[in-house]
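Only one protein chain is missing from this complex, and each of the others stays in its spot.
Right, chain A next:
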Amino acid sequence: MKVMAQMSMVMNLDKCIGCHTCSVTCKQAWTNRTGTEYVWFNNVETRPGLGYPRTYQDQEKWGGGWVRTKRGKLKLRSGGKFKKLATIFSNPKLPSMKDYYEPWTYEYDMLLSSPQTDYTPVAKPKSLITGEDMAIEWSANWDDDLGGSTETMQDDPVLMHMSEHVTEELEQTFMFYLPRICEHCLNPACVASCPSGAMYKRVEDGIVLVDQDQCRGWRMCVSGCPYKKVYFNHKTGKAEKCTMCYPRIEVGLPTVCSETCVGRLRYLGLVLYDADKVTEAASVENEHDLLEAQRSVFLDPNDPAVVEAARAEGIPEDWIEAAQASPIWSLIQKYKVALPLHPEYRTMPMVWYIPPLSPVVDIVGTSGNDAEDPKTLFAAISKLRIPLEYLAGLFTAGDTVPVERTLRRLAAMRSYMREINLGNEPDEQTAAAVGMTGREVEEMYRLLAIAKYEDRYVIPTAHQEIARELEELSCSLDYEGGPGMGGAGPFGSSSGTPTPVAVENFHALKNRQNADDPAGPSTPGRVNLLNWDGNGSTDGLFPPGSPEQQKEER
(Lines give C-alpha, C1' and ligand atoms only; values in the text may rest on other atoms or scores of the structure.)
Protein backbone atom coordinates (compact mmCIF):
# COMPACT_ATOMS: atom_id res chain seq x y z
CA MET A 1 0.00 0.00 0.00
CA LYS A 2 1.41 3.37 -1.01
CA VAL A 3 -0.74 6.11 0.46
CA MET A 4 -0.93 9.38 -1.48
CA ALA A 5 -3.07 12.44 -0.92
CA GLN A 6 -5.12 13.99 -3.72
CA MET A 7 -6.72 17.42 -3.64
CA SER A 8 -10.05 16.91 -5.36
CA MET A 9 -13.33 18.61 -6.06
CA VAL A 10 -17.00 17.68 -6.09
CA MET A 11 -19.61 19.82 -7.80
CA ASN A 12 -23.28 19.65 -6.89
CA LEU A 13 -25.00 20.08 -10.26
CA ASP A 14 -28.43 20.65 -8.73
CA LYS A 15 -27.22 24.02 -7.57
CA CYS A 16 -25.56 25.22 -10.77
CA ILE A 17 -27.52 28.07 -12.32
CA GLY A 18 -25.17 28.47 -15.28
CA CYS A 19 -24.10 32.02 -14.38
CA HIS A 20 -20.50 31.48 -15.62
CA THR A 21 -19.07 33.41 -12.68
CA CYS A 22 -16.53 30.63 -12.16
CA SER A 23 -15.42 30.82 -15.79
CA VAL A 24 -15.13 34.58 -15.75
CA THR A 25 -13.24 34.86 -12.48
CA CYS A 26 -10.95 32.03 -13.51
CA LYS A 27 -10.26 33.75 -16.79
CA GLN A 28 -9.55 37.05 -15.07
CA ALA A 29 -7.18 35.33 -12.70
CA TRP A 30 -5.31 33.07 -15.10
CA THR A 31 -5.96 33.39 -18.82
CA ASN A 32 -6.52 37.03 -19.69
CA ARG A 33 -3.20 37.08 -21.53
CA THR A 34 -2.15 37.10 -25.17
CA GLY A 35 -2.02 33.58 -26.47
CA THR A 36 -4.67 32.33 -24.04
CA GLU A 37 -7.65 34.28 -25.35
CA TYR A 38 -9.46 31.08 -26.24
CA VAL A 39 -8.32 29.22 -23.13
CA TRP A 40 -10.93 28.46 -20.48
CA PHE A 41 -9.43 26.49 -17.60
CA ASN A 42 -12.97 26.51 -16.25
CA ASN A 43 -15.97 26.43 -18.56
CA VAL A 44 -19.66 25.77 -18.03
CA GLU A 45 -21.39 23.65 -20.63
CA THR A 46 -25.09 23.28 -21.23
CA ARG A 47 -26.00 19.61 -21.44
CA PRO A 48 -27.19 18.24 -23.79
CA GLY A 49 -24.81 20.23 -25.90
CA LEU A 50 -21.53 20.12 -27.75
CA GLY A 51 -19.16 21.08 -24.98
CA TYR A 52 -15.89 22.95 -25.36
CA PRO A 53 -14.10 22.37 -27.62
CA ARG A 54 -16.95 21.14 -29.79
CA THR A 55 -17.68 17.38 -29.44
CA TYR A 56 -14.59 16.82 -27.27
CA GLN A 57 -16.27 13.72 -25.77
CA ASP A 58 -16.12 11.89 -29.10
CA GLN A 59 -12.93 9.93 -28.45
CA GLU A 60 -13.19 8.05 -31.73
CA LYS A 61 -12.51 11.41 -33.32
CA TRP A 62 -10.12 12.97 -30.80
CA GLY A 63 -8.37 9.89 -29.45
CA GLY A 64 -7.99 11.08 -25.86
CA GLY A 65 -7.57 8.96 -22.75
CA TRP A 66 -6.69 5.29 -22.39
CA VAL A 67 -8.01 2.05 -23.84
CA ARG A 68 -7.70 -1.46 -22.52
CA THR A 69 -5.87 -3.80 -24.87
CA LYS A 70 -6.91 -7.40 -25.40
CA ARG A 71 -4.23 -8.53 -23.01
CA GLY A 72 -5.68 -6.32 -20.28
CA LYS A 73 -3.02 -3.61 -20.43
CA LEU A 74 -3.67 0.10 -20.65
CA LYS A 75 -2.67 1.92 -23.84
CA LEU A 76 -3.06 5.55 -24.84
CA ARG A 77 -5.95 5.65 -27.28
CA SER A 78 -4.08 7.74 -29.83
CA GLY A 79 -1.14 5.32 -29.85
CA GLY A 80 1.90 4.37 -27.81
CA LYS A 81 5.18 6.17 -27.36
CA PHE A 82 6.60 5.37 -30.79
CA LYS A 83 3.44 6.42 -32.57
CA LYS A 84 3.53 9.66 -30.57
CA LEU A 85 7.10 10.34 -31.66
CA ALA A 86 6.31 9.43 -35.26
CA THR A 87 3.47 11.95 -35.41
CA ILE A 88 5.29 14.68 -33.54
CA PHE A 89 5.79 16.87 -36.60
CA SER A 90 2.08 17.12 -37.19
CA ASN A 91 -0.27 15.89 -34.50
CA PRO A 92 -3.19 14.27 -36.37
CA LYS A 93 -5.57 14.58 -33.40
CA LEU A 94 -4.92 18.18 -32.44
CA PRO A 95 -8.10 20.32 -32.38
CA SER A 96 -7.77 23.39 -34.57
CA MET A 97 -8.67 26.93 -33.61
CA LYS A 98 -11.99 26.33 -35.38
CA ASP A 99 -12.91 23.55 -32.95
CA TYR A 100 -12.46 25.99 -30.09
CA TYR A 101 -13.31 29.37 -31.59
CA GLU A 102 -11.50 32.33 -33.03
CA PRO A 103 -11.22 34.85 -30.20
CA TRP A 104 -12.22 38.40 -30.98
CA THR A 105 -12.59 41.90 -29.65
CA TYR A 106 -14.61 44.86 -30.87
CA GLU A 107 -13.31 48.00 -32.46
CA TYR A 108 -14.62 50.11 -29.58
CA ASP A 109 -12.56 53.10 -30.58
CA MET A 110 -14.80 53.62 -33.63
CA LEU A 111 -17.65 54.56 -31.29
CA LEU A 112 -15.67 57.54 -30.02
CA SER A 113 -13.49 58.58 -32.92
CA SER A 114 -15.82 58.05 -35.87
CA PRO A 115 -16.37 61.16 -37.97
CA GLN A 116 -19.93 62.47 -38.24
CA THR A 117 -21.96 60.17 -40.46
CA ASP A 118 -25.60 59.53 -41.34
CA TYR A 119 -25.50 56.28 -39.44
CA THR A 120 -24.65 55.35 -35.91
CA PRO A 121 -21.05 54.13 -35.82
CA VAL A 122 -20.67 50.47 -34.94
CA ALA A 123 -17.89 48.56 -33.21
CA LYS A 124 -17.01 45.80 -35.66
CA PRO A 125 -15.69 42.48 -34.36
CA LYS A 126 -11.97 42.06 -34.97
CA SER A 127 -10.12 38.77 -34.71
CA LEU A 128 -7.60 38.63 -31.88
CA ILE A 129 -5.56 36.21 -33.99
CA THR A 130 -5.24 38.07 -37.28
CA GLY A 131 -6.52 41.52 -36.34
CA GLU A 132 -8.83 41.40 -39.37
CA ASP A 133 -12.61 41.78 -39.52
CA MET A 134 -14.31 38.53 -38.74
CA ALA A 135 -17.71 36.92 -38.61
CA ILE A 136 -18.48 35.52 -35.16
CA GLU A 137 -19.68 31.96 -35.61
CA TRP A 138 -18.91 30.15 -32.39
CA SER A 139 -17.49 30.71 -28.93
CA ALA A 140 -16.78 28.90 -25.70
CA ASN A 141 -20.44 28.56 -24.77
CA TRP A 142 -22.24 29.42 -27.97
CA ASP A 143 -24.88 26.76 -27.31
CA ASP A 144 -25.47 28.12 -23.81
CA ASP A 145 -29.01 27.31 -22.65
CA LEU A 146 -29.75 25.57 -25.96
CA GLY A 147 -30.02 22.17 -24.27
CA GLY A 148 -31.66 19.80 -26.71
CA SER A 149 -31.91 22.37 -29.49
CA THR A 150 -32.13 20.68 -32.85
CA GLU A 151 -29.42 23.07 -34.01
CA THR A 152 -26.76 21.27 -32.01
CA MET A 153 -28.38 18.26 -30.39
CA GLN A 154 -27.53 15.74 -33.12
CA ASP A 155 -23.83 16.36 -32.57
CA ASP A 156 -23.75 15.76 -28.80
CA PRO A 157 -21.40 12.76 -28.46
CA VAL A 158 -23.16 11.54 -25.31
CA LEU A 159 -26.52 11.51 -27.07
CA MET A 160 -25.08 9.69 -30.06
CA HIS A 161 -24.48 6.70 -27.85
CA MET A 162 -28.10 6.61 -26.71
CA SER A 163 -31.03 5.05 -28.51
CA GLU A 164 -32.90 7.00 -31.15
CA HIS A 165 -36.26 7.54 -29.46
CA VAL A 166 -34.41 9.18 -26.62
CA THR A 167 -32.97 11.78 -28.89
CA GLU A 168 -36.34 12.61 -30.36
CA GLU A 169 -38.05 13.07 -27.03
CA LEU A 170 -35.19 14.95 -25.54
CA GLU A 171 -36.25 18.35 -26.72
CA GLN A 172 -39.06 18.54 -24.20
CA THR A 173 -37.22 16.85 -21.42
CA PHE A 174 -34.45 18.58 -19.61
CA MET A 175 -31.32 20.66 -19.59
CA PHE A 176 -28.64 21.25 -17.00
CA TYR A 177 -25.23 22.83 -16.62
CA LEU A 178 -21.92 21.07 -16.33
CA PRO A 179 -19.04 23.21 -15.02
CA ARG A 180 -15.70 21.67 -15.95
CA ILE A 181 -12.12 22.16 -14.83
CA CYS A 182 -9.10 19.89 -15.20
CA GLU A 183 -9.84 16.54 -13.58
CA HIS A 184 -6.38 16.19 -11.99
CA CYS A 185 -6.66 12.50 -12.76
CA LEU A 186 -4.98 9.72 -10.81
CA ASN A 187 -3.90 8.17 -14.12
CA PRO A 188 -3.45 11.29 -16.27
CA ALA A 189 -3.29 10.66 -20.02
CA CYS A 190 -1.87 14.14 -20.67
CA VAL A 191 1.13 13.44 -18.43
CA ALA A 192 1.61 10.08 -20.12
CA SER A 193 1.50 11.76 -23.55
CA CYS A 194 4.04 14.48 -22.82
CA PRO A 195 7.23 13.62 -24.73
CA SER A 196 9.34 16.16 -22.81
CA GLY A 197 8.32 14.97 -19.37
CA ALA A 198 7.29 18.54 -18.61
CA MET A 199 3.89 17.55 -17.23
CA TYR A 200 3.77 15.99 -13.83
CA LYS A 201 1.55 15.06 -10.95
CA ARG A 202 2.59 16.60 -7.69
CA VAL A 203 3.50 14.00 -5.09
CA GLU A 204 2.06 16.00 -2.18
CA ASP A 205 -1.43 16.87 -3.41
CA GLY A 206 -1.82 15.21 -6.82
CA ILE A 207 -2.28 18.47 -8.71
CA VAL A 208 -1.29 18.04 -12.37
CA LEU A 209 0.94 20.84 -13.64
CA VAL A 210 3.00 21.84 -16.68
CA ASP A 211 6.61 22.86 -16.12
CA GLN A 212 6.77 25.91 -18.37
CA ASP A 213 10.56 25.80 -18.55
CA GLN A 214 10.57 22.22 -19.74
CA CYS A 215 7.61 22.22 -22.12
CA ARG A 216 8.79 22.21 -25.73
CA GLY A 217 5.42 22.61 -27.38
CA TRP A 218 5.04 19.11 -28.84
CA ARG A 219 1.22 19.38 -28.33
CA MET A 220 0.70 15.72 -27.44
CA CYS A 221 -0.90 16.54 -24.08
CA VAL A 222 -3.65 18.52 -25.81
CA SER A 223 -4.74 15.50 -27.80
CA GLY A 224 -3.95 13.05 -25.00
CA CYS A 225 -6.37 14.62 -22.53
CA PRO A 226 -9.86 13.22 -23.21
CA TYR A 227 -11.44 16.20 -21.44
CA LYS A 228 -9.48 18.63 -23.64
CA LYS A 229 -8.41 20.57 -20.60
CA VAL A 230 -4.82 21.14 -21.65
CA TYR A 231 -4.55 24.11 -23.97
CA PHE A 232 -1.81 25.32 -26.27
CA ASN A 233 -0.75 28.92 -25.67
CA HIS A 234 -0.26 30.00 -29.26
CA LYS A 235 1.94 32.95 -28.36
CA THR A 236 4.43 31.26 -26.05
CA GLY A 237 4.18 27.87 -27.77
CA LYS A 238 3.68 26.08 -24.43
CA ALA A 239 0.91 24.00 -22.93
CA GLU A 240 -1.15 25.51 -20.14
CA LYS A 241 -3.84 24.05 -17.97
CA CYS A 242 -5.92 24.49 -14.85
CA THR A 243 -3.52 24.56 -11.90
CA MET A 244 -6.25 24.02 -9.32
CA CYS A 245 -5.10 27.48 -8.18
CA TYR A 246 -2.20 25.77 -6.43
CA PRO A 247 -0.81 29.05 -5.03
CA ARG A 248 -4.14 29.51 -3.22
CA ILE A 249 -4.54 25.87 -2.22
CA GLU A 250 -1.05 25.87 -0.71
CA VAL A 251 -2.02 28.59 1.74
CA GLY A 252 -5.38 27.00 2.52
CA LEU A 253 -7.60 29.09 0.23
CA PRO A 254 -10.16 27.50 -2.11
CA THR A 255 -9.67 27.85 -5.87
CA VAL A 256 -10.93 31.00 -7.57
CA CYS A 257 -13.80 29.10 -9.23
CA SER A 258 -14.90 27.66 -5.88
CA GLU A 259 -14.50 30.89 -3.96
CA THR A 260 -16.58 32.89 -6.41
CA CYS A 261 -19.22 30.25 -7.08
CA VAL A 262 -22.58 31.92 -6.59
CA GLY A 263 -24.44 28.65 -6.03
CA ARG A 264 -21.80 27.49 -3.52
CA LEU A 265 -21.86 24.16 -5.29
CA ARG A 266 -18.17 23.28 -5.18
CA TYR A 267 -16.47 21.22 -2.50
CA LEU A 268 -12.72 20.90 -2.03
CA GLY A 269 -10.85 18.44 0.09
CA LEU A 270 -8.31 15.65 0.28
CA VAL A 271 -8.77 12.04 -0.61
CA LEU A 272 -6.22 9.42 0.42
CA TYR A 273 -5.67 6.70 -2.15
CA ASP A 274 -3.48 3.71 -2.80
CA ALA A 275 -1.16 4.63 -5.64
CA ASP A 276 -0.17 1.00 -6.17
CA LYS A 277 -3.69 0.05 -7.17
CA VAL A 278 -4.41 2.82 -9.67
CA THR A 279 -3.25 1.06 -12.83
CA GLU A 280 -5.02 -2.14 -11.91
CA ALA A 281 -8.26 -0.27 -11.18
CA ALA A 282 -8.03 1.70 -14.42
CA SER A 283 -7.68 -1.50 -16.44
CA VAL A 284 -10.75 -3.44 -15.29
CA GLU A 285 -12.42 -5.08 -18.26
CA ASN A 286 -16.03 -3.90 -17.96
CA GLU A 287 -16.47 -0.15 -18.24
CA HIS A 288 -19.38 -0.33 -15.81
CA ASP A 289 -17.00 -1.58 -13.12
CA LEU A 290 -14.73 1.45 -13.41
CA LEU A 291 -16.74 3.48 -10.90
CA GLU A 292 -16.46 0.79 -8.22
CA ALA A 293 -12.83 0.15 -9.14
CA GLN A 294 -11.98 3.79 -8.63
CA ARG A 295 -13.85 3.85 -5.32
CA SER A 296 -11.85 0.82 -4.21
CA VAL A 297 -8.62 2.77 -4.74
CA PHE A 298 -9.61 5.35 -2.13
CA LEU A 299 -8.50 4.65 1.42
CA ASP A 300 -10.62 5.24 4.51
CA PRO A 301 -8.80 8.04 6.38
CA ASN A 302 -10.38 6.86 9.66
CA ASP A 303 -8.91 3.37 9.35
CA PRO A 304 -5.95 3.16 11.82
CA ALA A 305 -3.98 1.00 9.37
CA VAL A 306 -4.37 3.67 6.66
CA VAL A 307 -3.37 6.44 9.08
CA GLU A 308 -0.31 4.42 10.05
CA ALA A 309 0.64 3.87 6.41
CA ALA A 310 0.05 7.55 5.63
CA ARG A 311 2.39 8.56 8.44
CA ALA A 312 4.97 6.13 7.12
CA GLU A 313 4.76 7.84 3.71
CA GLY A 314 5.49 11.16 5.39
CA ILE A 315 2.03 12.67 5.04
CA PRO A 316 1.85 15.35 7.74
CA GLU A 317 -0.53 15.00 10.66
CA ASP A 318 -2.69 18.00 9.73
CA TRP A 319 -3.13 16.53 6.25
CA ILE A 320 -4.41 13.27 7.68
CA GLU A 321 -6.85 15.21 9.83
CA ALA A 322 -7.96 17.19 6.80
CA ALA A 323 -8.52 13.94 4.92
CA GLN A 324 -10.71 12.71 7.78
CA ALA A 325 -12.79 15.90 7.66
CA SER A 326 -12.85 15.95 3.87
CA PRO A 327 -16.25 16.68 2.29
CA ILE A 328 -15.03 14.83 -0.80
CA TRP A 329 -14.60 11.62 1.14
CA SER A 330 -18.11 12.01 2.60
CA LEU A 331 -19.75 12.68 -0.76
CA ILE A 332 -17.90 9.98 -2.68
CA GLN A 333 -17.61 7.15 -0.17
CA LYS A 334 -19.89 7.80 2.79
CA TYR A 335 -23.07 9.08 1.11
CA LYS A 336 -22.08 7.82 -2.35
CA VAL A 337 -23.84 10.65 -4.12
CA ALA A 338 -20.90 11.87 -6.20
CA LEU A 339 -19.93 10.30 -9.53
CA PRO A 340 -16.87 10.80 -11.76
CA LEU A 341 -17.10 12.42 -15.19
CA HIS A 342 -16.58 9.86 -17.97
CA PRO A 343 -14.86 7.06 -16.02
CA GLU A 344 -14.69 5.17 -19.35
CA TYR A 345 -11.71 7.29 -20.36
CA ARG A 346 -9.81 5.30 -17.71
CA THR A 347 -7.89 8.30 -16.42
CA MET A 348 -9.39 8.05 -12.92
CA PRO A 349 -10.67 11.64 -12.84
CA MET A 350 -10.74 13.40 -9.47
CA VAL A 351 -13.38 16.07 -10.04
CA TRP A 352 -16.67 14.36 -9.27
CA TYR A 353 -20.27 15.44 -9.71
CA ILE A 354 -23.51 15.07 -7.81
CA PRO A 355 -25.97 14.50 -10.67
CA PRO A 356 -28.91 16.90 -10.89
CA LEU A 357 -32.27 15.77 -9.59
CA SER A 358 -33.94 18.99 -10.65
CA PRO A 359 -35.03 17.84 -14.14
CA VAL A 360 -36.98 14.99 -12.57
CA VAL A 361 -38.52 17.17 -9.88
CA ASP A 362 -39.52 19.77 -12.45
CA ILE A 363 -41.28 17.24 -14.63
CA VAL A 364 -43.14 15.62 -11.71
CA GLY A 365 -44.11 19.08 -10.49
CA THR A 366 -45.47 20.26 -13.82
CA SER A 367 -47.50 17.06 -14.21
CA GLY A 368 -49.56 18.11 -11.19
CA ASN A 369 -48.15 15.57 -8.76
CA ASP A 370 -46.50 16.32 -5.46
CA ALA A 371 -42.85 16.51 -6.45
CA GLU A 372 -41.61 15.86 -2.95
CA ASP A 373 -43.67 12.86 -2.12
CA PRO A 374 -41.08 10.09 -1.93
CA LYS A 375 -43.22 7.49 -3.67
CA THR A 376 -44.02 9.67 -6.66
CA LEU A 377 -40.45 10.86 -6.91
CA PHE A 378 -38.88 7.41 -6.64
CA ALA A 379 -41.18 6.11 -9.34
CA ALA A 380 -40.48 9.11 -11.54
CA ILE A 381 -36.72 8.70 -11.34
CA SER A 382 -36.72 5.28 -12.92
CA LYS A 383 -39.57 6.09 -15.29
CA LEU A 384 -37.80 9.11 -16.72
CA ARG A 385 -35.36 6.99 -18.66
CA ILE A 386 -34.07 9.88 -20.69
CA PRO A 387 -32.34 11.99 -18.06
CA LEU A 388 -31.19 8.84 -16.33
CA GLU A 389 -29.56 7.42 -19.45
CA TYR A 390 -28.05 10.73 -20.35
CA LEU A 391 -26.57 11.19 -16.87
CA ALA A 392 -25.28 7.64 -17.02
CA GLY A 393 -23.62 8.49 -20.35
CA LEU A 394 -21.78 11.27 -18.58
CA PHE A 395 -20.97 9.82 -15.19
CA THR A 396 -21.02 6.03 -15.19
CA ALA A 397 -20.07 4.85 -18.68
CA GLY A 398 -23.76 4.23 -19.41
CA ASP A 399 -24.72 2.20 -16.33
CA THR A 400 -27.99 3.67 -15.03
CA VAL A 401 -27.99 1.77 -11.72
CA PRO A 402 -25.53 3.97 -9.76
CA VAL A 403 -27.15 7.14 -11.16
CA GLU A 404 -30.58 5.98 -10.10
CA ARG A 405 -29.28 5.08 -6.65
CA THR A 406 -27.77 8.53 -6.30
CA LEU A 407 -30.89 10.33 -7.43
CA ARG A 408 -33.03 8.27 -5.08
CA ARG A 409 -30.81 9.33 -2.18
CA LEU A 410 -31.20 12.95 -3.16
CA ALA A 411 -34.95 12.49 -3.52
CA ALA A 412 -35.16 10.81 -0.12
CA MET A 413 -33.29 13.71 1.41
CA ARG A 414 -35.80 16.15 -0.07
CA SER A 415 -38.80 14.25 1.28
CA TYR A 416 -37.24 13.63 4.67
CA MET A 417 -36.28 17.24 5.15
CA ARG A 418 -39.66 18.48 3.99
CA GLU A 419 -41.32 16.67 6.84
CA ILE A 420 -38.97 18.43 9.26
CA ASN A 421 -39.65 21.78 7.62
CA LEU A 422 -43.37 21.26 7.93
CA GLY A 423 -42.99 20.47 11.62
CA ASN A 424 -43.92 16.79 11.17
CA GLU A 425 -42.10 13.80 12.50
CA PRO A 426 -39.58 12.77 9.78
CA ASP A 427 -40.16 9.33 8.31
CA GLU A 428 -37.25 7.03 9.08
CA GLN A 429 -38.65 4.71 6.37
CA THR A 430 -37.77 7.26 3.70
CA ALA A 431 -34.15 7.19 4.78
CA ALA A 432 -34.11 3.42 5.18
CA ALA A 433 -35.51 2.99 1.66
CA VAL A 434 -32.22 4.35 0.27
CA GLY A 435 -30.03 2.54 2.77
CA MET A 436 -29.39 5.48 5.08
CA THR A 437 -30.38 6.48 8.58
CA GLY A 438 -32.27 9.66 9.38
CA ARG A 439 -29.21 11.01 11.09
CA GLU A 440 -27.08 10.42 8.00
CA VAL A 441 -29.68 12.11 5.84
CA GLU A 442 -29.58 15.15 8.09
CA GLU A 443 -25.79 15.22 7.98
CA MET A 444 -25.88 14.97 4.21
CA TYR A 445 -28.45 17.74 4.10
CA ARG A 446 -26.13 19.89 6.17
CA LEU A 447 -23.28 19.32 3.76
CA LEU A 448 -25.34 19.72 0.59
CA ALA A 449 -27.95 22.35 1.42
CA ILE A 450 -26.55 24.40 4.30
CA ALA A 451 -23.06 23.99 2.81
CA LYS A 452 -21.08 26.13 5.24
CA TYR A 453 -17.83 27.55 3.90
CA GLU A 454 -15.71 25.58 6.36
CA ASP A 455 -17.58 22.38 5.55
CA ARG A 456 -17.21 22.84 1.81
CA TYR A 457 -13.52 23.64 1.82
CA VAL A 458 -11.22 21.60 3.99
CA ILE A 459 -7.80 22.55 2.68
CA PRO A 460 -4.66 21.88 4.69
CA THR A 461 -1.87 24.35 4.03
CA ALA A 462 1.31 23.25 2.37
CA HIS A 463 4.32 22.99 4.57
CA GLN A 464 7.32 25.31 4.27
CA GLU A 465 5.23 27.84 2.39
CA ILE A 466 6.26 30.66 4.69
CA ALA A 467 9.93 30.03 4.16
CA ARG A 468 9.48 30.19 0.42
CA GLU A 469 7.48 33.40 0.50
CA LEU A 470 10.18 35.06 2.51
CA GLU A 471 12.75 33.72 0.10
CA GLU A 472 11.16 35.57 -2.77
CA LEU A 473 10.68 38.79 -0.80
CA SER A 474 14.26 38.89 0.38
CA CYS A 475 15.80 39.72 -2.94
CA SER A 476 13.02 40.25 -5.43
CA LEU A 477 14.90 42.65 -7.71
CA ASP A 478 17.69 40.21 -8.28
CA TYR A 479 16.65 38.67 -11.59
CA GLU A 480 17.50 38.86 -15.26
CA GLY A 481 16.65 42.24 -16.76
CA GLY A 482 16.31 43.98 -13.43
CA PRO A 483 13.35 46.00 -12.18
CA GLY A 484 11.03 47.63 -14.62
CA MET A 485 12.30 45.84 -17.70
CA GLY A 486 9.11 44.80 -19.44
CA GLY A 487 8.17 43.81 -22.95
CA ALA A 488 9.03 40.94 -25.19
CA GLY A 489 12.41 39.24 -25.24
CA PRO A 490 14.39 38.73 -28.41
CA PHE A 491 12.96 35.28 -29.21
CA GLY A 492 9.30 36.14 -29.54
CA SER A 493 6.89 37.23 -26.89
CA SER A 494 7.47 36.20 -23.30
CA SER A 495 10.95 34.83 -23.82
CA GLY A 496 13.51 35.28 -21.08
CA THR A 497 13.27 34.54 -17.39
CA PRO A 498 9.93 35.29 -15.76
CA THR A 499 9.49 38.37 -13.61
CA PRO A 500 9.05 37.47 -9.94
CA VAL A 501 5.48 37.83 -8.75
CA ALA A 502 6.45 40.44 -6.18
CA VAL A 503 7.92 42.71 -8.85
CA GLU A 504 4.96 42.19 -11.13
CA ASN A 505 2.59 43.15 -8.30
CA PHE A 506 4.64 46.21 -7.46
CA HIS A 507 4.38 47.55 -11.00
CA ALA A 508 0.74 46.63 -11.38
CA LEU A 509 -0.09 48.47 -8.19
CA LYS A 510 1.89 51.52 -9.23
CA ASN A 511 0.31 51.59 -12.66
CA ARG A 512 -3.12 51.29 -11.19
CA GLN A 513 -2.58 54.15 -8.80
CA ASN A 514 -1.15 56.43 -11.45
CA ALA A 515 -3.53 55.34 -14.18
CA ASP A 516 -4.77 58.20 -16.27
CA ASP A 517 -7.61 56.54 -18.12
CA PRO A 518 -11.21 57.53 -18.82
CA ALA A 519 -12.35 55.59 -15.78
CA GLY A 520 -9.98 57.53 -13.56
CA PRO A 521 -10.59 60.93 -11.98
CA SER A 522 -10.72 63.96 -14.23
CA THR A 523 -8.26 66.01 -12.20
CA PRO A 524 -4.71 65.01 -13.06
CA GLY A 525 -2.61 63.90 -10.14
CA ARG A 526 -5.58 62.83 -8.07
CA VAL A 527 -6.01 59.36 -6.68
CA ASN A 528 -8.91 57.34 -8.03
CA LEU A 529 -10.72 56.33 -4.89
CA LEU A 530 -12.59 53.60 -6.72
CA ASN A 531 -9.54 51.42 -6.95
CA TRP A 532 -7.28 52.92 -4.32
CA ASP A 533 -6.31 50.13 -1.95
CA GLY A 534 -5.18 52.28 0.96
CA ASN A 535 -1.50 51.91 0.16
CA GLY A 536 0.81 54.38 -1.48
CA SER A 537 0.73 58.11 -1.73
CA THR A 538 -2.45 60.12 -1.26
CA ASP A 539 -0.94 63.44 -2.29
CA GLY A 540 -3.59 64.20 -4.84
CA LEU A 541 -6.51 63.00 -2.76
CA PHE A 542 -7.85 66.54 -2.28
CA PRO A 543 -7.45 69.43 -4.71
CA PRO A 544 -4.70 71.82 -3.73
CA GLY A 545 -6.08 74.63 -1.53
CA SER A 546 -5.44 78.41 -1.89
CA PRO A 547 -1.81 79.60 -1.69
CA GLU A 548 -2.45 81.00 1.83
CA GLN A 549 -3.68 77.65 3.11
CA GLN A 550 -0.70 75.92 1.63
CA LYS A 551 1.61 78.32 3.44
CA GLU A 552 -0.16 77.68 6.74
CA GLU A 553 0.18 73.95 6.32
CA ARG A 554 3.88 74.32 5.90
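Details
Here is the rule we use: a contact is a pair of C-beta atoms (placed from the backbone, for glycine too) under 8 Å apart; a residue touches a chain by one contact, two chains touch by 3 or more; residues count from 1.
Methods note: contacts and distances are computed from a predicted model.
Per UniProt, the protein behind the absent chain is "Nitrate reductase-like protein NarX"; the candidates were "Nitrate reductase-like protein NarX", "ATP synthase gamma chain", "ABC transporter ATP-binding protein" or "N-methylhydantoinase A". Touch with the chain that is not drawn comes from one residue among A:I129, A:L146 or A:A449, which is A:I129. The residue from A:K15, A:K84, A:K277 or A:K336 that touches the chain not shown here is A:K84. In the complete complex, the hidden chain is touched by one of A:M199, A:V230 or A:A397, namely A:M199. As for the chain not pictured, it touches chain A at residues 76, 81-82, 84-85, 88-92, 94, 96-97, 129-132, 187-188, 191-192, 194-197, 199-205, 209, 211-219, 232, 234-238, 246, 250, 462, 464, 467-468, 471-472, 480, 489-492, 494-498, 500-501.
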